[in-house]
Each structure stands twice: as C-alpha cells, then as structure tokens.
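I'd like to ask some things about the structure below.
Missing here is one protein chain; the remaining ones are kept as they sit in the complex.
Letters A, B and C mark the chains as written, and numbering starts fresh at 1 in each.
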Amino acid sequence: MPESIRVLLFARYAELLGAECVELSAAGPSSVSEVLDRVRTLPGGSALPQSMLCAVNLRQATASDLVAPGDEVALLPPLAGG
Amino acid sequence: MPESIRVLLFARYAELLGAECVELSAAGPSSVSEVLDRVRTLPGGSALPQSMLCAVNLRQATASDLVAPGDEVALLPPLAGG
Amino acid sequence: MSYLTGEPIDLTALASRVESAERGGVVTFVGHVRNHHGGRGVRRLEYSAYAPMAEAECQAIVREAELRWPVTVELRHRTGRLDVGDVAVAIAVAGNHRGEAFDACRWIIDEVKRRVPIWKREYYTDGSVAWVDPTAAGGTVPAAEPAEGPGAR
Partner (left out) sequence: MSYLTGEPIDLTALASRVESAERGGVVTFVGHVRNHHGGRGVRRLEYSAYAPMAEAECQAIVREAELRWPVTVELRHRTGRLDVGDVAVAIAVAGNHRGEAFDACRWIIDEVKRRVPIWKREYYTDGSVAWVDPTAAGGTVPAAEPAEGPGAR
C-alpha cells in the first residue's frame, strides 16, 4: 500500500467533517491547496471556509507549499489560545 | 511650653545625627530651609548633604515651603524602595 | 519540557522557577476564565490543542524571547475542561532589568495568541455551546455537536 497523506482536523473543522483524521492516498507530490480541494469533497467538507490556516509537519504552511506522501497536514480553525 | 516643630530623621540621616527625632522650639513661622539650617547646627548635622528630600506632614516639600509649630518635618535620604 | 498541562497552574511555583540571583525582577501574566463572553454567561469551557505543534510553537516563542531579551521565561497553557476563574495561561519572565521583563512578557502573550494552535469551546449558562473564533462576528461560531448529554453537569 503506498504511503498516504494524513490530514488532521481540529475543533470546529473536526465537527464539520465528523472526523479528527482522514488519510488521503497520495499519487505523487501534491500541494496544500490540492489537499484542501480533496478534503472539501468529503462529507461535510463543503462547509469548510474558503481560506484556512494550515500546517505541514507541525509548521504553518501556505496553499502553494508542496506535500509529499508521509506528510501530516493539519487544518487549523482560527486560534483561540491565550 | 510653646508648641515645637518635630523633625524626623531616617536611615543614614538618623545615623549621622544619632537620633531619629529632634524637637525644635518654634519662634513664629519658619521655612523648611530654616529648619534644615537649625538641624545642621546639631551634633553630626554638618555631615548632612547640601540638598535633601523633605516632607512636611507626610507630603513632599521644597526648601521655601513654610513650617508652623506642630508640623512634622521629615528629612528623607535618597529613596531605595521597590 | 511540556508547555501544555491538564493540571491547575500554580503562579507562585512558576514565578519561582524563573527567579535567580542575577534576575530578581519577575513579571507575570495570567489569563483567567471569565464568566461572560459576547453577552452570554459562560459556565465552563474546554481547551483543545494540536498538541505536538502547540508544544513546538510554545518552545519557539520562549526561545525567541530569551534570544531577544536577557530574560528567563516559563510558559504554561491549560488544556481540557476549565471552570470560571481557573487559570488558562500563565507566563513568568525574570529579567536583569524590569523594562525588559515587561516587554518580553507582553510580547510572549501576544505571540501565544497569534501562533499556538489551541481552541476554546465555551458552554454558556443558557445551554448553548460555541467555538471561540476571533475572526467571526461576535467572536464565536455555534458548535455543531449537541451540547451535552443528560449525564453532564
């Protein structure tokens, strides 16, 4: 089985998708925006906002950043710590 | 006995004069600077600095402020709180 | 080193960890759970986090502060269920000069709010539940899930 891209969902986004983690099969390198496009096709995914804070492997990332198999992509709702 | 002016000395100034309090007989109204002149004539008083922080009745005062019998004049070394 | 904690935060203990013979001036900031938000009464709340990223961001903030100013820093952020009045976040900064400790402490709390992936779910006295969202009108977005089962307090 080829290595997949792990997508983590938090807080309200996890509620919208009904899941805290989804695995996307990765056919070659992809970008953060391509990952987001695929997540939007999942049940509940259409309710995600147009733009989201994202992280790849624990670091904040932009939509054009590349994502490789084995990477962990996180979709972060607006932060509310502090 | 006529009311006097009470002069309080603190910290290093109390050490220089060997007293924490002296009573000056008050012959009519006087100023802070006149009080200081009289304190300087006391034993140890000549070691007091040229200018000093002073208070009259718990409020900071300047040399020209007036002092009346019954007042409490305090000679305050440089502050070191906080 | 863990910056996130599920246990109550002890301010005096945190402050004593930064104080030293060289750095006798200690500035702290503590954020408590308030009993109101956006006109609703708050009953309690839950903090969740993307824990490994939140730990990494907290560590980066502490290191950046200690590089930028001559200070020693401690930082803790609660997770899990909190009641009104509980300490949500605490920062302690010891400096050689108090101005630097004030500057660093203020910068750190701003960075924690800006960078650390933590989310707050508020339970209101009227029974409603919402996610705190500083970018939303009113500061919250309704939670999708049912509030609480009949067994919840």
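Please note the rule applied: a contact is a pair of C-beta atoms (placed from the backbone, for glycine too) under 8 Å apart; a residue touches a chain by one contact, two chains touch by 3 or more.
From a predicted model like this one, the values you see are computed outputs, not experimental measurements.
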{"item": "Missing chain: touched chains present in the view", "value": "B, C"}
{"item": "Given C:G25, C:P52 or C:P70, the one touching the chain that is not displayed", "value": "C:G25"}
{"item": "Listed residues C:R17, C:R44, C:R81 or C:R106, member touching the removed chain", "value": "C:R106"}
{"item": "Touch residues of subunit B, complete complex, unshown partner", "value": "8, 10-12, 15-16, 55, 58-60, 74, 76-82"}
{"item": "Contact footprint on subunit C, counting only the chain that is left out", "value": "10-12, 15, 19, 21-22, 24-36, 84-85, 98-99, 101-102, 105-106, 109"}
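As a convention for this text, only the chains that are shown with their structure count from here on.
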{"item": "Inter-centroid spacing, subunit C versus subunit B (mean Cα positions, whole Å)", "value": "52"}
{"item": "Interchain centroid distance [CA atoms averaged], subunit A/subunit C, Å", "value": "25"}
{"item": "Centroid spacing, where centroids are CA-atom means, of subunit A and subunit B in whole angstrom", "value": "75"}
{"item": "Subunit A, residues touching no fewer than two other chains", "value": "none"}
{"item": "Residue numbers of subunit C (touch at least two other chains)", "value": "none"}
